[in-house]
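One structure, pasted below without further comment.
Just one protein chain is left out here, and the rest sit where they should.
Chain naming follows the written order as A, B, C, D and E, and within any one chain the residues start at number 1.
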Amino acid sequence: MSRSFNQPLGGNEMPRFGGPGTMFRLPSAPLSDDLDIAIVGVPLDIGTSNRSGSRFGPRSVRNESVLVRPYGMATRAAPFDSFQIADVGDVPLNTFNLKESIRIIEDYYDQLVSHDIKPLTVGGDHTIALPILRALKKKHGTMALIHVDAHADINDDMFGERECHGTIFRRALEEGLVDGNKMVQIGLRATGYSAEDFDWSRNQGVRVVQAEECWHKSLEPLMAEVRQRIGEETPVYLSFDIDGLDPSVAPGTGTPEPAGLTAAQGLEIIRGCWGTNVVGADLVEVSPPYDPSGNTSLLAANLLFEMLCSFPGCLRRD
Amino acid sequence: MSRSFNQPLGGNEMPRFGGPGTMFRLPSAPLSDDLDIAIVGVPLDIGTSNRSGSRFGPRSVRNESVLVRPYGMATRAAPFDSFQIADVGDVPLNTFNLKESIRIIEDYYDQLVSHDIKPLTVGGDHTIALPILRALKKKHGTMALIHVDAHADINDDMFGERECHGTIFRRALEEGLVDGNKMVQIGLRATGYSAEDFDWSRNQGVRVVQAEECWHKSLEPLMAEVRQRIGEETPVYLSFDIDGLDPSVAPGTGTPEPAGLTAAQGLEIIRGCWGTNVVGADLVEVSPPYDPSGNTSLLAANLLFEMLCSFPGCLRRD
Amino acid sequence: MSRSFNQPLGGNEMPRFGGPGTMFRLPSAPLSDDLDIAIVGVPLDIGTSNRSGSRFGPRSVRNESVLVRPYGMATRAAPFDSFQIADVGDVPLNTFNLKESIRIIEDYYDQLVSHDIKPLTVGGDHTIALPILRALKKKHGTMALIHVDAHADINDDMFGERECHGTIFRRALEEGLVDGNKMVQIGLRATGYSAEDFDWSRNQGVRVVQAEECWHKSLEPLMAEVRQRIGEETPVYLSFDIDGLDPSVAPGTGTPEPAGLTAAQGLEIIRGCWGTNVVGADLVEVSPPYDPSGNTSLLAANLLFEMLCSFPGCLRRD
Amino acid sequence: MSRSFNQPLGGNEMPRFGGPGTMFRLPSAPLSDDLDIAIVGVPLDIGTSNRSGSRFGPRSVRNESVLVRPYGMATRAAPFDSFQIADVGDVPLNTFNLKESIRIIEDYYDQLVSHDIKPLTVGGDHTIALPILRALKKKHGTMALIHVDAHADINDDMFGERECHGTIFRRALEEGLVDGNKMVQIGLRATGYSAEDFDWSRNQGVRVVQAEECWHKSLEPLMAEVRQRIGEETPVYLSFDIDGLDPSVAPGTGTPEPAGLTAAQGLEIIRGCWGTNVVGADLVEVSPPYDPSGNTSLLAANLLFEMLCSFPGCLRRD
Amino acid sequence: MSRSFNQPLGGNEMPRFGGPGTMFRLPSAPLSDDLDIAIVGVPLDIGTSNRSGSRFGPRSVRNESVLVRPYGMATRAAPFDSFQIADVGDVPLNTFNLKESIRIIEDYYDQLVSHDIKPLTVGGDHTIALPILRALKKKHGTMALIHVDAHADINDDMFGERECHGTIFRRALEEGLVDGNKMVQIGLRATGYSAEDFDWSRNQGVRVVQAEECWHKSLEPLMAEVRQRIGEETPVYLSFDIDGLDPSVAPGTGTPEPAGLTAAQGLEIIRGCWGTNVVGADLVEVSPPYDPSGNTSLLAANLLFEMLCSFPGCLRRD
Partner (left out) sequence: MSRSFNQPLGGNEMPRFGGPGTMFRLPSAPLSDDLDIAIVGVPLDIGTSNRSGSRFGPRSVRNESVLVRPYGMATRAAPFDSFQIADVGDVPLNTFNLKESIRIIEDYYDQLVSHDIKPLTVGGDHTIALPILRALKKKHGTMALIHVDAHADINDDMFGERECHGTIFRRALEEGLVDGNKMVQIGLRATGYSAEDFDWSRNQGVRVVQAEECWHKSLEPLMAEVRQRIGEETPVYLSFDIDGLDPSVAPGTGTPEPAGLTAAQGLEIIRGCWGTNVVGADLVEVSPPYDPSGNTSLLAANLLFEMLCSFPGCLRRD
């Protein structure tokens, strides 16, 4: 184990309620070739159609991430012994112009990719996944996609706009950013504009796992199926909308839908990505104003940690 | 499909955070023979014994119902293609006099029934189910009852009063509004005034399903049993106290009890009513002051939508 | 007194916690020549630079407006005996595109003006005042402006955008929508991008009243000065950003600044407009997610009522 | 100074966040001739017309009263060196029947009066003042009344009911419980059912002090006038609705109205009662569900303490 | 059944929102030989490493315990017919000195044990379990321990301190207060300072049940195993950190970790202790400031009730 990697500030060096508000108490750093993985905040919420507030997602998730310690107790994963990771801060959006912000995000991730860094992103609304995928595609080509969400996000447009948090995966499929046959959508549920809404995904080859298929059981078998479908080599992007989980575990989000996944199932999905070739991941749609206890942000921080543990190459201690 | 039915205001015609605050963004309308189903608010909370606040239930559930879209994605049910449905507003209670309010409610539902409308009611506290059942009995005779709740609501009296939110189902059985042999109570739990409290129900022939019987599993088998017990023809009333669900999914209620049903189980119960002859339904005991995120109201709105999908005659798209 | 005017639903006809969620419990109505004053919601918050959430302002202010009764007890004003007033609902924005929404708003108010209706608007963020002023100018020419706010909103641009909640009054002055010599800005305070920020206004002839000038005293003398400056004939627009008031009275807003006006001073300003020729007014920047008690919305509803009382022609009972 | 009086549990004997939840950490005691003053809770909220929740007022005010220490630092008053005071608990209401509860309260206070105890009451909604006044009248005859409130509470009826929180002072005047010529109402404001609403009080001889008369100044001169009007001998009842104060200082209440009294003015009123013959007092309408910080209850506890200091005979330390 | 035992104040004698704020509405009483079980509050939170606030745990849990009725509906257990139980109040800590408070707690429990009373404790942070165990050991010798928690609490020190909420069970094992071979830790999860953190427990013979082992299933089989491991005679202490449960059911706690036990599993663990020789139990780490709905405290109250039902000798009604 090389100790030259950045380490989180220890809980005995500084109380958890003190110290810098970076993710996992890691050092801040600029983008550079030294980094393996960059944790990026994208505080965008003008692509959201109902409750806003996810612009405060990055700050709040960072604040609550102080409770996350460096080792995963179930997986024995040791990401900070495995990768050079830093908190690279937030993308400087234009908060008054969605199109322009989408462009700024793509530019930022182009730069990130040029340093051969893998991004772990905290949103922000789900719109941000589209420019991230566009940038990643330039390096990795068409990717596999593991998409956790209450919604399919495959509207053709909303209010006539083609790029917002409800249309991104139609765009991603149309633009060849992701491969429908290597795409899975988990947690979809509730109500739609037509009874056939999710069938568009199915028609692109996507494996659609409605929430009902997940109730009352472990998702480990599902993830075995997913890994088989995707294979070990295909670059995989993991896009995790916190509203894929049940509002009881993640109340602080903009378009909650009842009867979603449990937190345990959320962890099973992320841990089940271990063994695939994850090249990037995001956690989106945390809206702190609807989360008075802070626990949605805390959950999000843990999910982000588990994502780190699923990047290929993460060591496991025995 | 006839498009002459009232349709919810679309999400692209008006942002979900704008537009009228009616249930499901449906038109408001008075009671009339044109309606198949009326959505009624009964903002009563003076029949409640612990935390008040459910007087704001109808307003809050309507506000959060803006997220509900017209089609059920699991059932492919299409209630707004099947029935003429409107939001008929609230019953004008006398908020200082419980007895008088009970009388006003019964009068209102007499009128509703006279138009041959089926009621879908949002409370208010559970007291309201008693005058509703009294009115419905005049048309349907003794009914079957599917009752979801943490409490049996079968006290003989409370503070000497015989009609309040904790006595209604004893009254309903005594008055022959519902048939004990075609009655099921699901989710009862926690603590009681005597260890034998629920046995009174059992002695009336009621199938009592304590929450413990529901833990860790699907309720689909239970609902198959319920459907068999009730049959396809018997008029069925569904009375759903949100506190039947676990406080984690429904924190905003007046007498929460730990270890209740999951939201998924709640949906399974309502969807499991499909195939019976539902003639009315209610969702009660949402107390918005105890629901800072609004998610209890949002859940309630979804449960009401699912109830619409379980009324006989609701089309399903394939 | 003609009783043919729309009247609020009475508190004894329907409890205040029940009934329709329209402003002041007035009837809903479309735009038409029958209306003297239209209450309009503009649920826009994508023009805001810090906390979002004012998209829920119109809904929340309407909800809390149920407590407002028809007569002003200090002024004895009787707006509902004086004008035909209705709640005309919300402007159907494009929530993903600020420029487009600004255009939609202007179109809407063009239409409103064409019916010779005076608008009373509830926001939404302050951006909305710009297209409203543009529409009103077409009818009224250059107007006087009474502007209550913590901020001058006279930036030249923000993130390169020239139309957002921080730039609107520079645009309004540049475009001749308002006359600097008949403009007053009350409540400005706190910190700025330069020490000279407010001097730009002063250089346009604007009377700038920093909050410090208001502390510890009645604003009636100030309003006498303002009325004299403006005169009785000049068309006046009143634009009231709730953050002009102190965060203690209006916590639910997006860019609060300490040591603002008291609620009493807010009322003095609005009541002090009586005697001028008010042709339109708005109340903006209420952000319900930051207002757990609902009292910011309740205050806003009262301020809107007082604005009604200050429209020319409002009867006063003696 | 006799130390035989009940003393609050000291802050160094038990941390303020521990120990019994009685008012001011005083001992609990039953009604008896030993008591000079009894602190009574009346957890009624079914007489309220808008937001409920004041049923939790007594519990919450007691909880927050732990911060109150035994001496008034401005008045140097020493109530616990002056009187035998105890927390006698709550009146056991019938929460489903307002009329019956009003009767229960009157019976309770009859008993209290029979022990020659002066009541200091914490509500509950304002309805409770009526049966208290009825009981006190039996001993003291027609009383003077100092009434702090946003509302006059002089409706003739509400929903046809003649006894609820909006009618009590019309009843009190009609029944001769209080003398209009020795009655003052302070803080009335906002909106009414008619412009002449408050004139009914004036016609009974009541000194009506609308909030506007109080803005921006000390109320000491007003209280000098009040003391002169009432004299030193007339039995005085002080009824303090927390909504007389501004919602910024007392957000947790059921029918808040903007631009009320400051906390300082509230203290000036209570301290200004010193020198009159106070025979009882209440603090009503604290609604804890609308008070997330607990500070409305804390303020209420302090106001109750100051009331103790204004009972005749309270020692002052020099 | 002897009715000479203390009984909770009935829900029809006094509304649940009124009456004394003791646990389960039981009488207060001092420590004495008359008691079988004493309910003790220990309002300590200076041993906590992240969010504070559990100092208000005892008060808040007592407040919410008013909803708990005297009989367990699943177990038909009747603790108030079985034992003399009272609320003995809070331990008078020194809130500025952790070491001193630990000493005070041990002294208090020494005294309690000397009366042959079994303690049921509500915290407060988990530090308090250490002095309790020390006192109990003097009577019972080395005990079995059933420990529910998200964390193992077996750090050697924190900030150089050896006694705080993260070190207590290492101390308890080192000091022979508990027997590693008769100890079980249930619910451990999330992240740690090293991947091997929990192995220290395992090396002491402890049965460590990580949360993952509990997901998606009943814990009844686990508890059968636990009972077998412990036997019927060994004195058992049950220490239940509310953060062992999932943050969705127990949001109000200081160091929440995602994907914990459900409330049902929590009940299964406590009910599964029936049949062992429980000599004391605690429920710790409820932090009310992070629990706006009060439901964490309500859950805690129910868990404490279920603990009463699992003390040996508790009658069950059939």
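Assume a contact is a pair of C-beta atoms (placed from the backbone, for glycine too) under 8 Å apart; a residue touches a chain by one contact, two chains touch by 3 or more.
Keep in mind it's a predicted model, so treat the numbers as computed, not measured.
Trainee: Counting contacts across the entire complex, name the shown chains the missing chain touches.
Mentor: Hidden chain, whole complex, touched shown chains: A, C, D, E.
Trainee: In the whole complex, not just what's shown, which of E:T95, E:Q185 or E:N295 touches the removed chain?
Mentor: Spelled out, the listed residue whose C-beta touches the missing chain is E:T95.
Trainee: One chain isn't shown here. Among D:L26, D:A78, D:L173 or D:I186, which residue touches it?
Mentor: Spelled out, the listed residue whose C-beta touches the missing chain is D:A78.
Trainee: Residues on subunit C that touch the omitted chain in the whole complex?
Mentor: 49-51, 158-160, 188-198, 210-212, 215-216, 246-249, 251-252, 255-259, 290-292
Trainee: For subunit A, which residues lie in contact with the unshown chain of the complex?
Mentor: 13-15, 17-21, 28, 41, 43, 55-56, 58-59, 62-63, 89-93, 95, 292
Trainee: In the complete complex, which positions of subunit E touch the hidden chain?
Mentor: 45-47, 49, 51-53, 55-56, 93-99, 158-161, 163-164, 289-290
As a working rule, only the chains that are shown with their structure count from here on.
Trainee: With chain centres set to the mean of the C-alpha atoms, which chain is at the far end from subunit D?
Mentor: A
Trainee: Give, as an integer number of Å, the spacing between the C-alpha centres of subunit D and subunit C.
Mentor: 37
Trainee: Quick one: subunit A and subunit D, Cα centre-to-centre, how many Å?
Mentor: It comes to 55 Å between the two C-alpha centres.
Trainee: Using CA atom averages as chain centres, what separation in Å is found between subunit B and subunit D?
Mentor: Going by mean C-alpha positions, subunit B sits 40 Å from subunit D.
Trainee: So which bits of subunit E are touching at least two other chains?
Mentor: Counting only residues that touch two or more other chains, subunit E contributes 15, 17, 216, 246, 248-249, 292.
Trainee: Pairs of chains that touch, anyone?
Mentor: Result of the pairwise touch check is A-B, A-C, A-E, B-C, B-D, B-E, C-D, D-E.
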